[in-house]
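I'd like to ask you about the structure that follows.
The complex is shown incomplete by one protein chain, all other protein chains being positioned as in the whole.
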Amino acid sequence: MSIAMPLIQLDNVSRWYGEVIGVNRVTVTLRPGITGLVGPNGAGKTTLMNMITGMIRPSQGTVLVGGVPPWGSLTTMHRIGYCSQVDSFFERMSGREFIESLLMLRGWMRSHARSAATHALEQLRMTPNMNRRIQSYSKGMRQRTKVALAIAHNPEIVVLDEPLDGLDAVGRHEMVELIRLFGREGRNVIISSHVLHEIEAMTNNILLVSGGYLLAEGDVREVRTSLRKHPNRVYLRCADPRAAAVFFMNRPNILSTKVEELDHAVLIETRDLDLFYSDLNTLVLDRGADVSLVTVADENISSIFGYLAGGGDTRP
Amino acid sequence: MFIELDNLTVKYGKRLVLDKMTAQLDGRSIGLLGPNGAGKSTLIKTLLGYLTPVSGTARVMGFDVVKDRMKIRQVIGYMPEHESYIKGLSAVRFLRYMGELSGLSPRAAMERAHEVLYFVGIHELRYRPVETYSLGNQQRVKLAQALVHGPKVLILDEPTNSLDPEGRDEMLHLVRDIGQISGSHVVMCSHILNDVEFCCDAVTVINRGRVVLTGIIKELKKEDLRTYDVRIEGDRERFLGAVASLGWECSQDERGGIRVKLPEGQETSSIFRIAAEIGVQLRHFHFKKDSLEDIFVSVLRESEGKIADARS
Partner (left out) sequence: MPVHEIKYRAVEGELSPGPFRILSVTKFTLLAVMNKWVATTLMAGSGQLLVYGTIFLIMGNPLVRQALQVTQVIDLPIPVILRNFILIQLFICIIMANIAGPRMISPELAHRALPVIYSRPIGRLGYVAGKFLALQVLVGAVSWVQVFLLFLVMWSVLPPEHLFHTTLWTQSIPLMARAMLIAVLASLVVSLFGLACSAATKNFRYAVVIFIAVMFGASFVSRVAQEVISSNMPDIGLFQVFMTLTDQLVHRVRGVVDRPVTGALLSLGVWCAASLGYLLWRLRPVDVYGE
């Protein structure tokens, strides 16, 4: 992939359906790499994906993929692969036939289409099942076929809507690895999922939407830092959490401490993370505390969502 | 022991799905794990009495699944993976119906219906027909109908299916609460291992119709207090250099995490000292602990290996 990967640019994009708002005034640029698209149901994720893949036009504003609006642009559509949330297959075809036929619809020669379909299905570990009818496929196999279809024509942009749905634990793990591979290859991957820790395993770059609005975009940690009015929460596990709590309460930047007896831990709220860390060093090095775990408890998608949208919860 | 399986063999059509499965499930809440096709849904259908075993026995709360089917159905609650509602009935009416079918008197059913709806978090919505609810609320109603008659054994099949992050969170908290406060035994099937870790104390892993692992999660997850996963804010290269120069084992992963192995005689404070000397912050410092995912993957690999050996 030596050519520059296309950017996806949305500029003041709004889309409504009758009176119902899909998305409202969204401006964002999506770069190569993996972007996690996160939000509650009805937030506008599907609308955004439909606009990026050129299936609908924005009511207002512009969507540009590689500098060109995707709607009606066949060349742009060739560069995009899409895996939808719902199944829509020709059940009587085999997985390979299905992908092959759709590739031929793009104008490919049969032999080329066949090898691309086979290769894509191989990547999705569908080789033993690819010649069976889709009718006989389990949910997991259908899911893999959809993703294979999305990547068969080697697109530069891959949009995946809930690609892990229906897969078992091993399948989920493999799919996460595959998506990370796409990211490393430099493609522009947009993935939407409700299982936040899996998105966190794939990427730090997120796009949070809710109620049709863009709540946050960018690296998880940067977003967290920008939410200045919310003090940081750090989770600390050590031999004597109560003594640690007392120590920290005496420091000016600490807002609160909460001792969790059962876990031998204390949850600390601080206004100044840097100062906290130098205090922590004092605690460990000068006071000799035996610390087994320190982590920032609210630098994950779930907590950020909570701060921005008023839902979710912090779990270290 | 609330579920006992003894050489349970079950066929689904012509296919042998459960192959002399033997297990004793005990404890407050158990996660039932396994790849697709391993036999989880067949096992559930057998426990509910929908499938008859070809040979072997299964007992729930001491009752045999073939002979005492109705007795089992009195004490069991089932939340299926797929959608499940009756068109035209409101949540209250649906739960009253389910309660009465489970043997409650109409008054008791009315009381319990409202009580359980409060517990799962459905409030004014309860008087409207269930087909108008969002998916998340439909899931809650499904959970409610499994609870309405106060069962002693609760079987939940993929309870967080198709829920958004907030919904998943609330559902997982509900399931964990049920395990902890109700005194019922909970069996939760899920493909999302994080969820199982959150809600359950124990796991049972099945593959190809057999049990390949049973155990308490805390015991299965080995903690390695000599190895630490660390994330740095500051000059990573210097930190790595400093650690390496001391002769300690350390490695990096592609997401920027560092793994340091403490040699004998060193305390965790040593890592802090190095960080302080260089002037970097230890943003994340965690002893190495097997994740349930690692355990699961390795157990499956082992069992597949055994099957391959048995064939050759």
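To keep things simple, chains are lettered A and B as they appear, and every chain counts its residues starting from 1.
Simple rule for what comes next: a contact is a pair of C-beta atoms (placed from the backbone, for glycine too) under 8 Å apart; a residue touches a chain by one contact, two chains touch by 3 or more.
Only a predicted model underlies this, so the values are computations on that prediction, with no experimental measurement involved.
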Original post:
When the whole complex is taken into account, which chains on show are touched by the absent chain?
Top reply: B
Original post:
From the list B:Ser29, B:Gln139, B:Thr160 or B:Ser184, which touches the chain that is not on show?
Top reply: B:Ser184
Original post:
Which listed residue, B:Met1, B:Val54 or B:Leu101, touches the chain dropped from view?
Top reply: B:Leu101
Original post:
Which of B:Gly88, B:Gly241, B:Gly279 or B:Gly305 touches the chain that is not shown?
Top reply: B:Gly88
Original post:
Mind pulling the chain B residues that touch the left-out chain?
Top reply: 45, 48-51, 70-71, 73-74, 76-78, 80, 82-89, 93, 96-98, 100-105, 108, 112, 115-116, 118-119, 131, 142, 145-147, 149-150, 152, 177-178, 181-184
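Basically, only the chains that are shown with their structure count from here on.
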Original post:
Across the complex, what residues on chain A touch chain B?
Top reply: 38-41, 138-140, 165, 167-173, 194-197, 204, 274, 277, 280-281, 284-285, 288-296, 301-302, 305, 311-313, 315
Original post:
Which of the residues in chain B end up touching chain A in this complex?
Top reply: 33-37, 134-136, 162-169, 191-194, 198, 225, 233, 255, 267-269, 272-273, 275-276, 281-287, 293, 296-297, 300
